[in-house]
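Right, I'll just put the structure down here and ask away after.
Note that one protein chain is taken out, while the other chains of the complex remain in position.
Showing subunit A:
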Amino acid sequence: MQIQPILAALRRHRLATALIALEIALACAVLCNACFIIAQRVSAMHIVSGADEAALASVQLTGYDSAQAADVDARALAALRAVPGVESVSPINSIPFGSRRGTAGISTDAAGEHFGGVIEFYVGGPGSLEALGAKVVAGRAPQPDDFRAFTGFMPDGGSVQITRALAEHLWPGADPLGKEFWSLKSHYRVVGVLKDLVRPDPTGWTPEQRQWSVFLPAQPGPYLTGSYLLRANPGDMPRVMRDALAAVAKAVPEVVIDREASQSVSDLRHDVFKNDRVMAAMLVGVIFAMLMVTALGIVGLASFWVQQRRRQIGIRRAIGATRRDILHYFQTENFLIVGGGIALGMVLAFALNLVLMKHYELPRLPLYYLPVAALALWVLGQLAVLGPALRAAAVPPVVATRSV
């Protein structure tokens, strides 16, 4: 197939060619960045929590006088533990994807000079780390005398387990075991490393910060009252949850059950990423509509050109061109126009990515998106032009002898 005559013909339709190429370029830029945002959201949705989500549920109680906390705690725990199917009930302040009560800033020196970031303290009673299912990959799990009694926000010292991600952030490359950190006047020592433990509100943080969690062992007390982690057989979870909430409502009728926060951890996780799902769905919708509009534009313009060149096609057929030659002519023409659009589109895609990086904290667009988008647009262009090109190929040679 000779390209020279095609280019010569396109030169006579500069404006229309430029417009279609521009449309392809814009589509390419939006396609790359929209797909990238979708990928970001989807990867956020698939975050590893480090907990046995399917086997866990949260029960949250409010609305009691702090003077009655011990009494409420005893009755609620007894009621929950009596529910058939419940494997364990542990008081813990925060729940993965659920209630958040342990967010605090830390520093790696006593004076607070070296700010270490804002992290999540999971303050839990005996058995809660095992119930969560968080794996200790180095050092040790909490031992009975690690669980300290406390008043107020959380214990002001003690031995803690921290996640790999947080250890790497605080002390890059070093062994975190035995290291210390401070939060205001409180002082903590790392005795164990957890594989993963997601913070309760991962969507509000950068991907790196989502695993910045610490497990701080504590004796159950007034501060931990009303926030419980339930463990049960995953298959039985809906029934166990129903029974558990009914049992609490009966045993402690004066408290208010926070229904929104009292759900299985899988359901809580589903709720946390609602917005991301909406955004991803909206982007998929826009990508689909845009590709459709672009394809229809190509169909419209190609049909017009075929009609306009009927006589020329007839002449070419009369002097020996085969149907295949005509078909290839229009396919090659489309390939060239789309190719031009893609070349411009790659530049636009990067420009758009720079703008998004500046205003929306999006990372840099990985390079492999570009060839994939180019291929997709080329395929789209070929599919769109196929109909008009087949119609062109069907033009009989006799057209050459008739005047239009």
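Observations
As a working rule, contacts are C-beta pairs under 8 Å (C-beta built on N, C-alpha and C of every residue); 3 or more make two chains touch, one makes a residue touch a chain; residues count from 1.
In the analysis below, contacts and distances are computed from a predicted model.
Its UniProt record calls the unshown chain "ABC transporter permease", which is the correct pick from "Sulphur transport domain-containing protein", "ATP phosphoribosyltransferase regulatory subunit", "ABC transporter permease" or "Glycosyl transferase". Of the listed residues A:Val198, A:Ala232, A:Leu301 or A:Ile342, the one in contact with the hidden chain in the full complex is A:Leu301.
In the complete complex, the hidden chain is touched by one of A:Ala54, A:Ala251, A:Met290 or A:Leu386, namely A:Met290.
Checked against the hidden chain, the listed residues A:Ile6, A:Ala34, A:Val190 or A:Ile313 yield one contact partner: A:Ala34. Against the chain not shown here, subunit A presents residues 15-16, 19-20, 22-23, 26-27, 30, 34, 37, 62-63, 65, 118, 254, 256, 271, 274-275, 278-279, 282-283, 286, 289-290, 293-294, 296-297, 299-301, 303-305, 307-308, 356, 359-360.
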